[in-house]
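For this view, one protein chain was removed and the others were kept in their places.
The chains carry the letters A, B and C, assigned in the order they are written, with residues numbered from 1 in each.
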Amino acid sequence: MGEKKMTIGVLTSGGDAPGMNAAIRAVVRTADNYDYEVIGVRRGYAGLLDEDFCVLDTKSVGDIIQRGGTILYTARSKGMHLLETQVKAAEICRKNGMEALVVIGGDGSYRGALALSKQGINVMGVPGTIDLDIGCTDYTIGFDTSINTVTDAIDKLRDTSASHERCVIVEVMGRSAGYIALWSGIAGGAEEIILPESYDHNEQAIIDNLIERRKHGKKHHIIVNAEGIGHSASMAARIEAATGIETRATILGYMQRGGSPTCKDRVYASAMGAKAVELIHEGKKNRAVCHMNGVFTDEDLETAINMTKNLPDDLVNLSKNLIRRRSL
Amino acid sequence: MGEKKMTIGVLTSGGDAPGMNAAIRAVVRTADNYDYEVIGVRRGYAGLLDEDFCVLDTKSVGDIIQRGGTILYTARSKGMHLLETQVKAAEICRKNGMEALVVIGGDGSYRGALALSKQGINVMGVPGTIDLDIGCTDYTIGFDTSINTVTDAIDKLRDTSASHERCVIVEVMGRSAGYIALWSGIAGGAEEIILPESYDHNEQAIIDNLIERRKHGKKHHIIVNAEGIGHSASMAARIEAATGIETRATILGYMQRGGSPTCKDRVYASAMGAKAVELIHEGKKNRAVCHMNGVFTDEDLETAINMTKNLPDDLVNLSKNLIRRRSL
Amino acid sequence: MGEKKMTIGVLTSGGDAPGMNAAIRAVVRTADNYDYEVIGVRRGYAGLLDEDFCVLDTKSVGDIIQRGGTILYTARSKGMHLLETQVKAAEICRKNGMEALVVIGGDGSYRGALALSKQGINVMGVPGTIDLDIGCTDYTIGFDTSINTVTDAIDKLRDTSASHERCVIVEVMGRSAGYIALWSGIAGGAEEIILPESYDHNEQAIIDNLIERRKHGKKHHIIVNAEGIGHSASMAARIEAATGIETRATILGYMQRGGSPTCKDRVYASAMGAKAVELIHEGKKNRAVCHMNGVFTDEDLETAINMTKNLPDDLVNLSKNLIRRRSL
Partner (left out) sequence: MGEKKMTIGVLTSGGDAPGMNAAIRAVVRTADNYDYEVIGVRRGYAGLLDEDFCVLDTKSVGDIIQRGGTILYTARSKGMHLLETQVKAAEICRKNGMEALVVIGGDGSYRGALALSKQGINVMGVPGTIDLDIGCTDYTIGFDTSINTVTDAIDKLRDTSASHERCVIVEVMGRSAGYIALWSGIAGGAEEIILPESYDHNEQAIIDNLIERRKHGKKHHIIVNAEGIGHSASMAARIEAATGIETRATILGYMQRGGSPTCKDRVYASAMGAKAVELIHEGKKNRAVCHMNGVFTDEDLETAINMTKNLPDDLVNLSKNLIRRRSL
């Protein structure tokens, strides 16, 4: 094998997302093409601080592209907001010869990465979160799988909701962002999509809609409720009390993070993992890998962290227009 | 077309189950082979009392074998415990020329069917419930689909549970019976399966097991909890408090009732729907269609209702033996 | 209801694609919001010429968003290259008061649409094909579902290929375009992806790679072969003869066109169907709905038809880089 030309670290941090393994595999295989060594850091920043490392070669990332979760495990990045922890983490990187570190995770993970970069480590951010709530990119690893998991669940709920002429509330993940709710709500043909970005807490309007639709013979009634609003069980109880229509909540929970990644999540995660290594190879410093305007690109990490984005107006309007007069 | 030789009614009652449509289709097509007419009764006994009927021919049951839910809708059988309701329901059957009625549903539906039979209607019971809790049969329509839905969900939860070294409680349906929990727990490789039939409410033992397994390096920890025990969210909070391991509950809810039926549910439901009509054709009265000892058979309806069954000892023992010393 | 303000026709043409129903539903519901009437044309241009029509209202497109295929049926557009057929088709549109026609289909369908537009009919093209081979757009309805179907199949084939240390050739659709092969090959972790755009018919190189990888302990060997190259069965026979490694072909065929559409195909197809009607509402003439540079947009239909595109270089390179030194 001989001496490797450079050593790169890779870690997954924050909530896990389907496709992270595809990204890890692409980091390792792209690095191998340049004859770089890859150190896998287990359990995110916590594992970095504990020096919980493994060597990753092309064989060790075989047969993982189709697996959910992350072979490197992940953990919330506690402590990385403290300067002394940041200094220690950077020292560990240097001690182990990591000339660059690829961080696959969400915005919390990016803040940790930025802090590390301030301590002199070259860090590349790869957007890994099912929530899609990273400002600099219109794609994040895991979102596509997640919305398909939710859509499948809504399809199942629609069967039984129609059979029983029942109302069902599906609570979906996304933290304070409504992307999962919006996409899966449109795809599931939901009668209501409650988004944290726009909900005015007018539950009476939801109840009135439900009664109106039932009058027109609509058999099923599906409400997609975002995690950022929550309280689906009590909402169900109130709606049932007000309408007399049996109403139940389903909390999909962490199953939205799991499962074999979709084709898109595998391909995009692979492209992004590879791009992170290409950027290192090109001598770039502290970049966030992005997908914007239809192309894979990159952005300064600090700039990227400060970018914000909103739910796309066209899809928000679409969701209203497809539902508005439905069946009436 | 000409005069039909007999008229049969068919209804689905109680909780809907995947495969009910396959059973309806088989009732209609088998009846058609004998030149019998089939009246579809919508919304179970409630629809029978409202005379909410439709004529079903072989064409109207085309392309439904793969659909979840029930094209006839279903409803809980309120009121059917009252003699006057039973008398009225029987009169409606007679008035509409229904010489026999096929009831697809669970044990509540069977009791309604028995009551109708006492009023002179020839009733055939077909076991339709995801819960598998009907004493006279080792198969009920929908169970197989339901346990696959839960197994898929556990597979997804295992991905993320392992990635985060987290504990997950999955609450599954089955009312007071543990069949869904037992089967999906074995198939999902769950570390604990909490069954209503045997749980001693010793939560400390669950906690001790969790701590012990974590010591031995077990990354994921999945607890399958049956609906009959419930309270998964508060159980999760207590386990997290006692162990320091992040623990969350997923409530799968009604999605366990939905989805395209599995191959087995389609084939068995078809066989049972066909058998109900064969029994009518043979002049049998008030039978429950069953699957026992590996064959499709039938039983006197009243006898069937009084039969009980227990979780199979072999599978209960298997679940313990496969888990007991795991990873230790 | 009263007089409708305008009448729009909608048809699906060419090969069917999952998501076409979502597009039809969006056309109808968006039209309904503007108080336009929608005539559904069955079996594409053939049905247009036969005046095989149905009225579509918001109710008739209920519960179709999750269905594969197309409720309007489709057919190849035979005869539409003849001027007299084009003139007749335009006359039928006028006779039936169709002020605009939405054509959901591939490039053959677009050529028919352009011909109709020359005869004075306002035509809107919506890109519906699993092949992704329409020059003016980076998204076509059905592609996303199709690549997930193929990826699932490759995952299954990998299981058994690895267990038997066997070589498997998967032949995938896409006509003369390699998009499905490229995406599903990357996602499936295929060892070879044979693309019509670049294949040099050097089968010996494929054989040498296979022998080389087997030497290094690679258990499975999956070759994705595009329809445009074909002859997978004879290729399998030659590879087995040359290597002594058992090699079999799987021809997925039309199942790549079926299945419940993915979340993305439902959302994008909905957005595109809605946009077609918006364009009509805005008074635009003869446009092709596109998705380019990350946004939904539109293009002059004739210009659109003359646009070409190539396989994306970045993904082609990615596919080579992830495979090249794999496991060696």
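The definition used in the following text is that contacts are C-beta pairs under 8 Å (C-beta built on N, C-alpha and C of every residue); 3 or more make two chains touch, one makes a residue touch a chain.
Just so we're clear, the structure is a prediction, and the values are computed from it rather than from any experiment.
Every visible chain touched by the undisplayed chain in the complete complex is listed here: B, C. The chain omitted from view is touched by exactly one of C:Thr70, C:Thr137, C:Asn286 or C:Ser319, namely C:Thr70.
Checked against the full complex, the candidates B:Leu72, B:Ile186 or B:Val224 give a single residue touching the omitted chain, namely B:Ile186. Here the missing chain is touched by one residue of C:Ser163, C:Ser176 or C:Asn317, and it is C:Ser163.
The set of chain B residues touching the chain not shown comprises 25-26, 29-30, 32-33, 58-59, 62-63, 65-66, 138, 144, 147-148, 150-151, 155, 158, 162, 183-184, 186-189, 217-218, 260, 262-264, 266-267, 270-271, 274, 292-296, 314-315, 318, 321-322, 324-328. In the full complex, the hidden chain is touched by chain C at residues 12, 15-16, 18, 43, 67-70, 73-75, 149, 153, 155-166, 168, 219, 248-259.
By our rule, only the chains that are shown with their structure count from here on.
Centroid analysis (C-alpha atoms only) places B farthest from chain A. It takes 180 degrees of rotation, in steps of 5, to superpose the Cα atoms of chain B onto those of chain C. Two copies of one sequence, chain A and chain C, touch each other mainly through matching residues, since over half of the numbers at the interface are common to both. One finds 35 Å separating the Cα centroids of chain A and chain B.
Not a single residue position of chain C touches two or more of the other chains.
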